[in-house]
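Just one protein chain is left out here, and the rest sit where they should.
Naming follows writing order (A, B, C, D and E), and every chain is counted from residue 1.
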Amino acid sequence: MPYVQIQITREGATREQKAQLMRGVTDLLEQVLDKNPATTFVVIEEVETDNWGIAGETVTVLRERAQKAAVAP
Amino acid sequence: MPYVQIQITREGATREQKAQLMRGVTDLLEQVLDKNPATTFVVIEEVETDNWGIAGETVTVLRERAQKAAVAP
Amino acid sequence: MPYVQIQITREGATREQKAQLMRGVTDLLEQVLDKNPATTFVVIEEVETDNWGIAGETVTVLRERAQKAAVAP
Amino acid sequence: MPYVQIQITREGATREQKAQLMRGVTDLLEQVLDKNPATTFVVIEEVETDNWGIAGETVTVLRERAQKAAVAP
Amino acid sequence: MPYVQIQITREGATREQKAQLMRGVTDLLEQVLDKNPATTFVVIEEVETDNWGIAGETVTVLRERAQKAAVAP
Partner (left out) sequence: MPYVQIQITREGATREQKAQLMRGVTDLLEQVLDKNPATTFVVIEEVETDNWGIAGETVTVLRERAQKAAVAP
């Protein structure tokens, strides 16, 4: 009866991609630990990039910087 | 000083129903463990049905299938 | 298919008290939101008093202070 | 490689305030435990006041009562 | 920069099995969403069977009942 929570930034994951994650994690738990899929929960939380920090900066800022670097001559 | 997190799918729970859950859980913790209601937090997270998986499928898909079965001749 | 996490300080909750919490929360979710008990998970986390802070102090320190106050003449 | 989750009520925290929290927590973990900022995650969850309970009541209700008390003659 | 939390009951998962889960989930997030493994965290929480409830009962009780049923004539 595993419970899995996946937190990702909200950046356009599609319904199909999220379903793939659920299937993949559920299969993995069955293969590795023989867990019953019927009682395996996978919950995905999509977090705004303003609300996710890494190295003390928001992902919003990191993405902007990466984009500027990419278009710099 | 308990902290309780309740995750449910977002399927129309009303403000009054959510308040009932909060009162109920807070009372339960006082009755069973003598926890002080003044420092009992209950946080409810409503998760989109596309983001909740069970048995490797989204709740969205499960609900659609149940509905089709219900209307089948 | 709700998932409920209850965090309390580790201060001697018995197996029976924890089972009471699980039954109580599961019943509550069925009564208020018609959630199926068969797919209701309740996970209890018992946190060391050194690891729980309130108002910037550990519960360990709060408990010691309360005990001293109780025995003060 | 710490992971920090901050839950607050959704009551207008600005992008700049949230960035301040991220920087502050990341610095704190480096100062106190020598944790590497590059692998420190801080995730902020803003919870609707209808979904946060304290003492068995929603924060929505607590805020309304506080406001009425403030304007009472 | 995903963060994944896997909660399972503490029933003897080995170090190698846990490492397999970490690799599997990290690979899945890279394949499905192109997430960078270097900033993918997977945290496994092993929960005592006394602290995990399903259908209002502890997993401890469920396991005992299943074992009795298995040895019944």
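In this section, a residue touches a chain if its C-beta (ideal position, glycine included) is under 8 Å from a C-beta of that chain, and two chains touch if they have at least 3 such contacts.
As the structure is a prediction and not an experimental result, all values here were calculated from the model.
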item	value
Full-complex contact with the absent chain, from C:14, C:36, C:51 or C:67	C:51
Footprint left on subunit E by the chain that the document does not show	15, 18-19, 21-23, 25-27, 37-46
Residues in subunit D touching the chain absent from view	1-9, 13, 17, 20-21, 24-25, 28-29, 32-33, 35, 39, 52, 54, 59
Absent chain, residues of subunit C that touch it	7, 47, 50-58, 60-61
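Convention: only the chains that are shown with their structure count from here on.
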item	value
Option in B-C, A-B or A-C whose residue-number contact pairs overlap A-E by over half	B-C
Comparison of D-E and C-E (more C-beta pairs in contact)	C-E
Whole-Å gap separating subunit D and subunit E, where each centre is the average of the chain's CA atoms	29
Rounded Å distance, subunit B centre to subunit D centre (Cα mean)	22
For subunit B, residues contacting two or more additional chains	7, 21, 25, 39, 52, 54
